[in-house]
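Here is the structure we will look at.
Removed from the display is one protein chain of the complex; every other protein chain stays in position.
Our next item is chain A:
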Amino acid sequence: MSDFTQAVLAARRRGGRSGRPASPMQRREARWGYAFISPWIIGFVLFWAVPIAASLVFSTLDFQLTDPDATAFAGGSNWERALSDPDTWSSLAATFRFTVLFLPLSLIVALGLALLLNSKYLKFTGLFRLLFFMPSMIPLVAGILIWQQVLNPQTGWVNELIGLTGADATGSDGIRWLDNPVLVLFAFSFIGLWGIGNSMIVNLAGLQGIPTELYEAAQIDGAGWWRRLRAITLPLLSPILFYNLVIGSVLVLQYFVVPWVLFGASGRPDGASRFLLVHFYQEAFVFGNMGYGAALAWLIFIVVAVLTGLLFGTARYWVHYGTERS
């Protein structure tokens, strides 16, 4: 499994074939191959490679969208500013705080739901799969607006539900989910969990791919549920968990739509919603500081690259690729 990871790793390994001279037929085949993939190559150059390089150049310019003619070389000043701007550090901190909460939470919930759907004790599996997946189909902005209302301290059902347990959650002193810098991270997480469908389905498919004989053998050996989960399920599922972890962390580091729709660039409450991408968007496209924005974009690029690099580095210690594929 995971050509995804293998392809990325293979790109580093660079699998060179021996330098046998190509026959005319091979050369013909290669030409056709390049022809077919040429749209992507052109797109990659135009929309990835050149813009990434250009961003680096832009980050050395003093380039205001409002006054492009005054563009001048600015050396490292954008970078200095990016690293000394308290907003950069606080947005980095806000992003990491949310990542630390939401990433484990989403991975655990996606795994938990998949285990539930895969349980032999569950009836109506198809219906439940549909129900748990459905919120992922709701357009994000619509979902955000629904959650915004359901988290209303006075009239929302979340507080009413908590109130049912006897806690004092409703009324004029209701829990103010969207006004508290810690609680708002939970609000973001609730909205995020609505989009968990894909990783849940991927986990479920992975679980269904684990041979049942393994469980039967373990059961005969007297292994309990927890033991089977630790010794069989998690190792065999680790490539899929890794995939979800990588994709999830890349996405959560670039969280934008939820904080933006709820709070715009205001950062309310108390800077908690001013994530890296919100900071970048505001500087580059609201204020029009393209040079400074490019430096921030590169900073985001570096943060994401370092983090995914670290994740790939840890992979060999806990991701088991088994023997299904060489």
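In this text, contacts are C-beta pairs under 8 Å (C-beta built on N, C-alpha and C of every residue); 3 or more make two chains touch, one makes a residue touch a chain; residues count from 1.
Just so it is clear, contacts and distances are computed from a predicted model.
S.K.: If you had to name the missing chain as UniProt does, which of "CbtA family protein", "ATP-binding cassette domain-containing protein", "ABC transporter permease" or "Response regulator receiver domain-containing protein" would it be?
M.R.: In UniProt, the chain excluded from the picture bears the name "ABC transporter permease".
S.K.: Check the options A:F36, A:W226 or A:Y317 and report the residue that touches the missing chain.
M.R.: Touches the omitted chain: A:F36.
S.K.: Using the touch definition up top, pick the residue from A:A82, A:L111 or A:L253 that touches the left-out chain.
M.R.: Final answer for the missing-chain contact: A:L253.
S.K.: So that we can see where the missing chain sits, which residues of chain A does it touch?
M.R.: Contacting residues on chain A, toward the hidden partner: 1-12, 14-15, 17, 26, 29-44, 46-48, 50-52, 54-55, 58, 63, 65, 116, 119, 121-124, 128-135, 137-143, 145-150, 152, 154-158, 161, 170-172, 193-194, 198-199, 201-202, 205-206, 209, 240, 243-244, 246-247, 250, 253-254, 256-257, 260-261, 264, 277, 280-281, 284-285, 290, 293-294, 297-298, 300-301, 304, 308.
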